[in-house]
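Heads up, one of the protein chains got dropped from this complex, but the rest are sitting where they should.
First chain written, first letter: the chains are A, B and C, and each begins at residue 1.
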Amino acid sequence: MTTLTKSHMVVAQNASGRSMNVPVYRLKGNIPGPTIYIQSSIHGAEVQGNVVIYHLIQALQKQVIAGEIILVPNCNPVGTNIKAGEYTLGRFDPVNGTNWNRGYFFDAEKVKDFADTVQPEDNIDEIRQQFRAYWAACIEEKLASPWGLGLAQQLNLKLQRLAVSADAVLDLHNGPVSTRHIYIPEFAKNAARLFNFPHCIFIPNVFAGALDEATFCPWWTLQEHLESRFGRPYHFDVVGFTLEMGSQEVIKFSEGEIDAASILCYLAAKGCLPEGSHQPKEMTRIGVDLSDYKTLYTDWGGMVEYCAKPGEKVKKGQVMARVLNIDELDNEAGSFDITAPCDLIPMLHFPSASVLSGTQLYKVFTQYTEI
Amino acid sequence: MTTLTKSHMVVAQNASGRSMNVPVYRLKGNIPGPTIYIQSSIHGAEVQGNVVIYHLIQALQKQVIAGEIILVPNCNPVGTNIKAGEYTLGRFDPVNGTNWNRGYFFDAEKVKDFADTVQPEDNIDEIRQQFRAYWAACIEEKLASPWGLGLAQQLNLKLQRLAVSADAVLDLHNGPVSTRHIYIPEFAKNAARLFNFPHCIFIPNVFAGALDEATFCPWWTLQEHLESRFGRPYHFDVVGFTLEMGSQEVIKFSEGEIDAASILCYLAAKGCLPEGSHQPKEMTRIGVDLSDYKTLYTDWGGMVEYCAKPGEKVKKGQVMARVLNIDELDNEAGSFDITAPCDLIPMLHFPSASVLSGTQLYKVFTQYTEI
Amino acid sequence: MTTLTKSHMVVAQNASGRSMNVPVYRLKGNIPGPTIYIQSSIHGAEVQGNVVIYHLIQALQKQVIAGEIILVPNCNPVGTNIKAGEYTLGRFDPVNGTNWNRGYFFDAEKVKDFADTVQPEDNIDEIRQQFRAYWAACIEEKLASPWGLGLAQQLNLKLQRLAVSADAVLDLHNGPVSTRHIYIPEFAKNAARLFNFPHCIFIPNVFAGALDEATFCPWWTLQEHLESRFGRPYHFDVVGFTLEMGSQEVIKFSEGEIDAASILCYLAAKGCLPEGSHQPKEMTRIGVDLSDYKTLYTDWGGMVEYCAKPGEKVKKGQVMARVLNIDELDNEAGSFDITAPCDLIPMLHFPSASVLSGTQLYKVFTQYTEI
Partner (left out) sequence: MTTLTKSHMVVAQNASGRSMNVPVYRLKGNIPGPTIYIQSSIHGAEVQGNVVIYHLIQALQKQVIAGEIILVPNCNPVGTNIKAGEYTLGRFDPVNGTNWNRGYFFDAEKVKDFADTVQPEDNIDEIRQQFRAYWAACIEEKLASPWGLGLAQQLNLKLQRLAVSADAVLDLHNGPVSTRHIYIPEFAKNAARLFNFPHCIFIPNVFAGALDEATFCPWWTLQEHLESRFGRPYHFDVVGFTLEMGSQEVIKFSEGEIDAASILCYLAAKGCLPEGSHQPKEMTRIGVDLSDYKTLYTDWGGMVEYCAKPGEKVKKGQVMARVLNIDELDNEAGSFDITAPCDLIPMLHFPSASVLSGTQLYKVFTQYTEI
């Protein structure tokens, strides 16, 4: 039998002195199995993941579950509720510009300290269990910093505390104007076939502050230490993914069902759904290394039509954007074209026609391959 | 022969002490004819009008023009350049919230003062000419207020000073997520057939601060005074329109051609294009009185899918929006529907899925008729 | 015996679907007496009134009260919690620019409708009671608008519904960088001596959307109708004040005691504190008509030192501000002075050194007199 419990976790307090909390849904089965952690909307304008979690909870309640699935929708109640004009200023703390998705905990030194205590004869399940407890304690210690922590970091660490018990972490995001793509750690490349995502980015063991990295970097680093010390393979298989499921500022219930189905496939593959028959779709999947995932910045300011659409292949030299120059509307300099510097596939583009110089116009796959 | 002149008008100065100016394009023919004033982007995120003006200038340069056409694209360089997150905070002055489109000049008392000086024998062309000079002087006097004026009002009056010589004023706007619609003064209802706009809103002689009203209210009011004093009709035929051409934050060159073509039809009908053969399209046009153009506000906060699309007819009781409730994802209160309170056609909806209570969810035509 | 009750009133719902409420404190005595309504922070950055209410509640709990005192601190939980950088974006709704202090209800026609039903023999207490009930119903009707209302208006009306029972309403505000001043309706000029405010602005019977006006305009208008109909004086004596108690973004507990003492004097004078011995201070009070309360706007942009201090008399020609011009630092145009156009007393100035053209640099008393 599957039991659902719902609680609320306080993650911040506002200037009126009121606590701001997030809902935490836990679905647990009688059968042992992995722990999966899924959150959405750490960037406040990226709301579609909330719908995906809605569909997941609706579906999972009716299923036999092995292990536990923890779901935290709308996990950033501050970011979701900052409006600036009609849009949501959800990417960073409006006080200081801190990206809401860069304050998770990782410390390579602390992994090394632990690795040094492991004995060659220790079995992998023991190591896993001990490291998890150790890492949880590290997060607690960070949270208890004597001089305190910034808001984004407090929020991140409280969420990470929930996620630390998980074998897989799914962080649900959206791009500005975007097509579906997913970030997958290189060591787990095969997971690309377990989701229904047409575009996959493979990322190395480098920590830049996000939850997926904060999830796998400690284990990956531990594994490398142990393999180097003891000269044999270790597989902890703790993994984190960032799923980009279309455009920010938009909710679509029907699209959410597609992504929920995709995640159910992954859960089934991980053994969470012993009675489920979820199979990932036969589809073309395209992959790039993170170093081939490029950002095209502007070196001009102006007003832009985005001609190249996210998800559509663009050949070198093809027009990607057309720019209006309001001071030259009477002559041929009134508009000019931006062309593709190489073959590429746009994943996303800037959501406003008005851009300053130095704007991230497009993010694109280059040197991509079918996988 | 058509001559084009381009100049720049300073409308503001920034905190670095630098002047901010707007381009003013003037197309003039040898043949006498009406003066038409067209501006775009007074709301900084509503940029599509700039493309329309681009297409107009490109087309008009090749045509014989009777009279003069004055075009001011990107007429609000402050509003266009305030970013808040990736979007443009273009609707109001970020310092004080003043709507950039509410500070034009109108003063019913001053119209009456002028009307009192008119003699029954004065001919209408003389009256027109004298009133225009009088009204221009009123605007100058306002601009020269001894204690100064707010930024939005300064900007508005400097633009209105350009527009005061015009027989018709076209103010190019966009809605948030929107379909094409146009505001037409009731007395000029027939103009609805001269544009290719499927949706028309007829507005009364009431001044609420916008440029179209600031254009026609003085003349309409003058007309009413004179008709009441002298018991016979006066037609000054000075008119202003607000054209809403789709969604903000978006530029589409091809859509701009459609609207430019629509405006060329109007210019032809006004006699500006003696050699042109522009004919408005045969199409269904739907009209409402302003009092039947309703705003549907939320009395809840949540995350919304906009099911009803701008421009599509909705029957009473049909689902317009579906709302997600992140605290009840495990039960049937996890989502709920907003239905249409009567038959209606949405013109626009809020551009973000995240809404607080008291948000303008939709603006809709009710009690509409074909015209 | 004085009883204190505390409740919470929901005034909005955020995008996470969470209700936002305000605390309502009611202090009530056994003895009959007037009802007084006091709120603070309708503009979210103007927080000092919350401290004043703190001191008032602390003091009033120990006193015998005649009638009832209703206190609503932090009455705008939306505005208080919108940060833009380190400051509070508290003056207007960040979605649409609507000033949080302009959506209260008044309708001169509805006053007239009521006035027409009054009979010459009706006694004033009956009229007062009936009009209060009538007006409360008007506010309810407005709140129940079938298509809904904007957020600021919903908030305003819910507060006004609490305030409608009051004989006096005190709306606690702050200026940007400001000295103490108070807005008093002309008909209640004498109240100037009941508070310890050195600067008083006398305002006419004109509604511009604020709570003080929304409080007294209906009664003042009713009074004028009845006096004109029946040719004799009517005194309803329902009054509203806006108290500006220094600078926004600042809390000072000791300054709050000064303003609390000032308000206690007023409460005593109104008969709310039968055992109190609060006496307003002997002090110089300066008054102006609202038409002599001027705003000095800039017609330049630049960086400014505010030389004239709020509350200090400035003679015509004296330097008020010194402006830096970053492009001319090597010559005498590197800075220039702004001088007073007449004798004046600044009440407040803009809180940032960086100003665009069209900025409210100072608001000043001109033509002021001792009262």
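Quick note on the criterion: a contact is a pair of C-beta atoms (placed from the backbone, for glycine too) under 8 Å apart; a residue touches a chain by one contact, two chains touch by 3 or more.
These figures come from a predicted structure and were not determined experimentally.
J.: Where the complex has a chain not shown, which of C:Y25, C:Y183 or C:Y234 is the residue touching it?
T.: The one listed residue touching the chain not shown is C:Y25.
J.: Among A:V118, A:A260, A:V288 or A:V355, choose the residue that contacts the chain missing from this document, as touch is defined above.
T.: Final answer for the missing-chain contact: A:V355.
J.: One chain isn't shown here. Among C:A15, C:I36, C:I53 or C:L267, which residue touches it?
T.: Touches the omitted chain: C:I53.
J.: Which residue numbers on chain C touch the omitted chain?
T.: Within chain C, the residues that touch the unshown chain are 4, 6, 23, 25, 44-45, 47, 50-51, 53-54, 57-58, 61, 71, 73-74, 80-81, 83-91, 176, 249-253, 303-305, 322, 324, 326-327, 329-330, 334-335, 350-354, 356.
J.: List the chain B residues touching the unshown chain?
T.: Residues 14-16, 18, 74, 77, 80-86, 88, 94-96 of chain B touch the chain that is not shown.
J.: Which residues does chain A use to touch the chain missing from this display?
T.: The list for chain A reads 12-18, 78, 84, 91-93, 95-99, 146-155, 294-303, 325-327, 341, 354-360.
To be clear about the criterion, only the chains that are shown with their structure count from here on.
J.: Whose C-alpha centre lies nearest the centre of all protein C-alpha atoms?
T.: Of all chains shown, the one whose C-alpha centroid lies nearest the global centroid is B.
J.: Centroid from C-alpha atoms only, then distance chain A to chain C, rounded to Å. What do you get?
T.: 47
J.: Using CA atom averages as chain centres, what separation in Å is found between chain A and chain B?
T.: Chain A and chain B have C-alpha centres separated by 42 Å.
J.: Taking the mean of the CA coordinates per chain, how far is chain B from chain C in Å?
T.: 35
J.: Quick check: what residues of chain A touch more than one other chain, meaning two or more?
T.: Touching at least two other chains: 74, 80-81, 83-86, 88.
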